[in-house]
Each structure stands twice: as structure tokens, then as C-alpha cells.
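A single protein chain has been omitted from the complex, and every remaining protein chain is retained in its original position.
This part shows chain A:
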Amino acid sequence: MIDVLYFAWVRERIGLPKERIETQAETVAALVEELKGREARYELAFADSDALRVALDQELSGFDAPLAGVREVAFFPPMTGG
């Protein structure tokens, strides 16, 4: 089981901030493909993955990163702090 978190417009498009899912995906990219196959709202949120960032256990990461041992995955747009 893995916790998947969504922020900003990703959260709005998917319609929830967090969910716990069972997945066999080995990488972030595979998880994204799996989510996109679920429902149109996921397809919409992940349509342009260049516009997205991912964090694994609260560290910025890449879409090719492995998910083995990861407990928390977060998807969000580029950050706009300050």
C-alpha cells in the first residue's frame, strides 16, 4: 500500500487530496500510467506530465524513479513559493 497525495490543480482535477492505493507499479511513470487508466479525471490531471513534479517520501524525485520501499508519493505542479 502506498499513500498518494495531490496538490494545487492536480488535487482539484482529481477531486481529492490523498488516497491509499494498492499498486504493483515499479516506477513513478508506471504508477502514472496506471492512474491514467482508471478514470477520465486522472487522465486529465496527468495529461501533461512535463507540467508536473513528483516527490517520493517528501523528496523531489524523477518520473523514472523506482517505487520500491516508498511509502508516500506526491504529485503537484511546479512550486510557487515566496
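The criterion applied here is as follows: a contact is a pair of C-beta atoms (placed from the backbone, for glycine too) under 8 Å apart; a residue touches a chain by one contact, two chains touch by 3 or more; residues count from 1.
In the analysis below, contacts and distances are computed from a predicted model.
Can you pick, from "Indolepyruvate ferredoxin oxidoreductase beta subunit", "Putative spermidine/putrescine transport system permease protein", "Molybdopterin synthase catalytic subunit" or "Chemotaxis protein", the UniProt name of the chain not shown?
"Molybdopterin synthase catalytic subunit"
If the missing chain were put back, which residues of chain A would it touch?
Interface residues of chain A facing the absent chain: 5, 7-9, 11, 55, 58-60, 74, 76-82.
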